[in-house]
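A single structure is presented below for examination.
One chain of protein is taken out of this complex; the other chains stay put.
First chain written, first letter: the chains are A and B, and each begins at residue 1.
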Amino acid sequence: MNAFIDFITGPMVWISFLIFFAGVFIRVFRLAQEANSKEKFMFSYFSWKYSLRSIFAWLVPFLPASTRQSPVFWGISYLFHLLLFMVPIFLLSHIVLLEESLGWSWISLNDSIADVLTVLVILALVFFAVRRLNVPEVKFLTRSSDYLFILIVALPFLTGFLAYHQFFFYRTMVIIHILTGELMLILIPFTRFFHMFLAPISRAYTGSEFGNVRQARDW
Amino acid sequence: MQDSTIENKDSVKTDVIDEAVERGLERLTPERIAGVINQVLAKETGARFKTYIDTCMRCGLCADACSFFLSNDRDPKFSPAAKVKQTLTEMLEKRGNVSKDFLKNMVRIAHTECNVCKRCSMYCPFGIDIAYMMLTVRRICHKLEITPLYIQDTVNSHSATMNQMWVKEDEWIDTLQWQEEDAREEFEDLRIPLDKDGADIMYSVIAPEPKFQAGLIYQTAVIMHAAGVNWTMPSNPGWDNSNMAMFTGDFEISGRLAKAHYEAAADLHVNRIVMGECGHAFRSVYDVGNRWAGWRMPPIELVHAIDFFHELLTTGRIKVKEKYKKSVTLHDPCNVSRGRGLHDKAREVVNLLCDNFIEMTPNKEHNFCCGAGGGVINCGPPYKTTRMINNRVKKEQLEQTGAEVLIAPCHNCHSGLEDITHHYGVDMEIKFFGDIIYEVMEKTIYQGGV
Partner (left out) sequence: MKTKLLLIIMGFILLLGAIGAYSQDEEIVVMDTSAFENTQRPASVFDHDIHNEMAGLEDDCAICHHVYDGKTLVEGESSEDSYCADCHSLSKTAENDVPLRAAYHKRCKSCHFETNKGPVLCGECHKN
């Protein structure tokens, strides 16, 4: 069993990152290639100034009108996305593993704080699921894959939480935690998790068109 | 009570019979349907389309942006993303193998349940341009020849005459001369200069003006004359800046129209084009048709009436005798506010002309469409009732202002808002900026030198 754990905490991590980076690169490259061959005009409207203006405007909580219209969703969404990256990156256990393998380390979250933040991430996901089930306009758009996405994101956090507290089936919990974490990373370039990269791109283009051509704000 | 009204609305909507759509559907075979859909989706769309399809997380935030969704008691079918789901998503998943019933719904959704106003791009966290998606659906409708009758007739007119309303060349010139003659009662040497080579400004209008709103040309002539502007209008095709083809997905004709417009201006060697109070026409020559014709931005400076009036008023070329007394509110036309950021200037113009200005909310870039835009009103009488139901929010917005006069610096908005005020019994007079300027201006000729 230790050999298996050695594999999933060692080579598998690199394989996952490799697939992730290669997948992201290939997709973005193909996208740019297609834009270049069929919609070259888009590059002539693209503007760094207005792209960044739009992206930053949308990063400021409650600046865009949409965020003020749905403050609960947006509050939770902003927090969720922040924690989704912050908790795993600044988690002590993760940093310890990195320190052992590469000798890198950086500032870490206090474990008990990370614990609370993990619960917040899980609660946010529960909120998203409940919202999909209950808000008519969201329900109408929702497909079963949307719940699957929520589950895939929830699993590493949930198993991480359970493993940290060592409630039961410790080994199994950690193994599921590691595998689902890697699964999520691998899936990013091939699923709608890719909005992580596409969202800034489409925001940038809309921001460029609004700022450059229409001379209006887009938030 | 609630249920019965919703039922009624649905029955009103399904009862609509559009002959062009019906006949068009009869002609279609499954092979042709799939062929056209796949051609457009595979060949005419690219990275942008794919990105929009793949990025949408179905969060539903676009719903609250849409006047159709809000006017229909938050019916989930009307959210912008739902319109994509009911049209493009299904076509993509079925690889174009869709039924005629599906197509019938698709025409209704894309042509009459979306004003392509782009308000949802401002509520989508990713800025997904659903207007572009709906225009892609309309492109498919166009290629399947199931475009609604009335708007298709308009496009046919564009195609045959280069103007929107089958206005013949002699009719056009005749109308201008008739308005010139009438206006000479106010200024004895007033001219509507036709084809004046090297004039400073070419003034362009949409075809409904000569067709049945010639008084607007009269007013403009008076304003131009009083302001001492060196202007002209072309006698040849190209004088009409309107463009319904851009809303039916007939991009070829749409591009031809914009090209003809700019070529008319180039032939006259003018410095800039000033256009009348119209929104979609501005979008056509400023943002859409020019691109098809190969110009990144307008090849000749293009000025919307709001901008131009602002200039005349702030430079003193037009002087206000006495400010307008009635309480006014302003409707921001999508295509010049969200489409060109002229909302602040529009407010300055209102305040230069009127004493009592009441804001309508939401406004500026966040305005609601009049419900007529994006070619929806041009789909004609069969869809009028649904159009009224579909823009209840505008009526509520209008009522909240309590203003006596509504300024709408756009032709489409004018017609759409007139329908709304009549349908819902809102007591409000609708005016163009031109109407108000004509009323309050000093009728003397500017002497500052040209």
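Simple rule for what comes next: a contact is a pair of C-beta atoms (placed from the backbone, for glycine too) under 8 Å apart; a residue touches a chain by one contact, two chains touch by 3 or more.
Just so we're clear, the structure is a prediction, and the values are computed from it rather than from any experiment.
Visitor: If the full complex is used, which shown chains touch the chain that is missing here?
Guide: Counted over the whole complex, the chain not pictured touches A.
Visitor: Which of these touches the unseen chain: A:Trp14, A:Phe85, A:Phe167 or A:Phe190?
Guide: A:Phe167
Visitor: For the chain not shown, which residue from A:Ile5, A:Leu18, A:Leu59 or A:Val119 touches it across the whole complex?
Guide: Residue touching the absent chain, from the options given: A:Ile5.
Visitor: In terms of residues, what is the contact footprint of the unshown chain on subunit A?
Guide: So the residues of subunit A touching the unseen chain are 1-3, 5-6, 92-93, 96, 99-100, 103, 110-112, 163-168, 170-171, 174.
Following the convention adopted for this analysis, only the chains that are shown with their structure count from here on.
Visitor: Report the inter-centroid distance (CA atoms only) between subunit A and subunit B in whole Å.
Guide: Each chain's C-alpha centroid was found; their separation is 40 Å.
Visitor: For the complex, which residues does subunit B have touching subunit A?
Guide: Touch list, subunit B to subunit A: 46-48, 50-52, 54-61, 63-65, 69, 74, 76-77, 79, 81-82, 85, 121-129, 286-287, 291, 296-297, 337-341, 343, 362, 365-366.
Visitor: Which of the residues in subunit A come into contact with subunit B in the complex?
Guide: Per the stated touch rule, the residues are 31-32, 34-35, 37-39, 41-42, 44-45, 54, 58, 64-66, 69-70, 73, 135-143, 146, 192, 194-195, 198-199, 201-203, 205-207, 209-210, 213-219.
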